[in-house]
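Complex shown without one protein chain; remaining protein chains in place.
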Amino acid sequence: MPNAFLVVDDSKLHQKMYKLVFSQGALAGSTVHQATNGREGYALLAAHPELALVFLDLNMPEMNGLEFLERRHAEKLHPHIPIVLVTTEGTPEDEARGRAAGAWDYLRKPFRPADLERVVARAFEHAAKRSA
Amino acid sequence: MSGPPGQGADSLLRFADELERQAPATEALRPSPELHLVTFALDREEFGIPIEQVREVIRVGEITRVPQARPHVRGVTNLRGRVLAVVEIRTRMGLPAAEITPRSRVVVVGVHDRILGILVDGVSQVVKVPTETVAPAPEEVLSPGTDYITGVARWNSRLIMLLDLEKVLLLPD
Partner (left out) sequence: MDADDNAFSELIQDYIVECLPLAEQVGDAFVELERRWRDEDEGADLLEPLRGRLHTLKGNSAMMGLAPAQAVAHALEDVCALLRAEPARRSDEVAALLVGGSGLLIDLVRSAANGSKPEAAAEFVEQVRSLLDASPSASPRRRRGDRRVAERRGDAADSSSSVVRVDFRRLDAMLEVLGEGMIEQEAVAELYRRLPRKVRATDELSDLDRGLLALRKTLKRLEGILMETRLLPISSVFGRFPRLVRDLAQAENKPVRVVTAGGEIPLDKAILDRIGEPLMHLLTNAVVHGIESPEERARAQKPAEGTIDLRATSESGRVVIRITDDGGGLDDAKILAKARALGLESRAADPEQLRSLIFLPGFSTAEEVSALAGRGVGLDVVAHAIHELGGTIEVESRLGRGTSFTLNLPLTLAILRSLIVEVDRERYAVPISHVAATVRVEPDTMHEMNRKGVALWRGDLIHVCDGGTLLGTGVAPNGSRRFYIVISMGNRRRGILVDRLIGHQDIVVKSLDATVGRPDVVSGTTILGDGKVACILDAVRILDQRMSA
């Protein structure tokens, strides 16, 4: 079954990086939805309940990653879709804050394709466990 | 592997204990052999909610009506400074609205981090019901739109209808 992902990041370069990873290896054939700010991203999340995973950049204009998570949490939008917070910050405290806001996992920049693949694999594992 | 329903609670409990002892190590992935429920009465019917979802049970204070609220929302009430929505579960089930009596209670529940109150006629008690005694709701109980009843526990010659709170709270707009 083809997988659908959502990438919310204001950097076009990063969007391309994601697309590159999702076009190779095990993840080839995935559908990648893109948004360049939190607001757009939120609308896309609402429109695609079939998403397997959302990659959410922390630092964005108009609605940053934490605000996105808060709104999602408050409106209970598709709680079954895991959201991975992507950021350059890396202290355990930052991570805790992200998770408290509702991020399911945390991906640090800079990341390699392998890091991304690992996060996706973990998400699929988790989904499989839940439906068991 | 099911004991005849309606038999003494003791034999069922023993049976449930036996099951528990035989359960494999990956217990966490299987439902526990017992359901810990808070039961309450509505018009002579008895209902149960998992205790994990119940935060507290309070007496009914003033319930303020909210104009144009969704159907089955009786109103809001003050819970120690928090404005709590109170759902009228009776009307949700097609019964007429409750007349508040000294026995009426508001069961404060938490579902998905949302906290709200359910107006009930009276809270019976907290019970532990072996999972084995739960059967799918029989036809007579179900009517179109009662998908919020996930099952019926026959226990101690009582019929406790198990409520799926999420479905109950999925109120029509």
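Each chain carries a letter (A and B) given by its place in the written order, and its residues are counted from 1.
Criterion: a residue touches a chain if its C-beta (ideal position, glycine included) is under 8 Å from a C-beta of that chain, and two chains touch if they have at least 3 such contacts.
All values reported here derive from a predicted model rather than from experimental measurement.
S.K.: Tell me which residue among B:A85, B:L119 or B:V134 touches the hidden chain in the full complex.
M.R.: B:A85
S.K.: Against the chain that's been left off, what residues of subunit A make contact? List them.
M.R.: Its contact residues with the unshown chain are 10-14, 16-17, 20-21, 59, 61, 66, 75-76, 88-91, 93-94, 97, 109-113.
S.K.: Even though one chain is hidden, which residues of subunit B still touch it in the full complex?
M.R.: 61-62, 64-70, 73, 75-78, 80-85, 87, 114, 116, 169, 171, 173
Basically, only the chains that are shown with their structure count from here on.
S.K.: Please tell me the distance, in whole Å, between the geometric centres of subunit A and subunit B computed from their C-alpha atoms.
M.R.: Here subunit A and subunit B have centroids separated by 36 Å.
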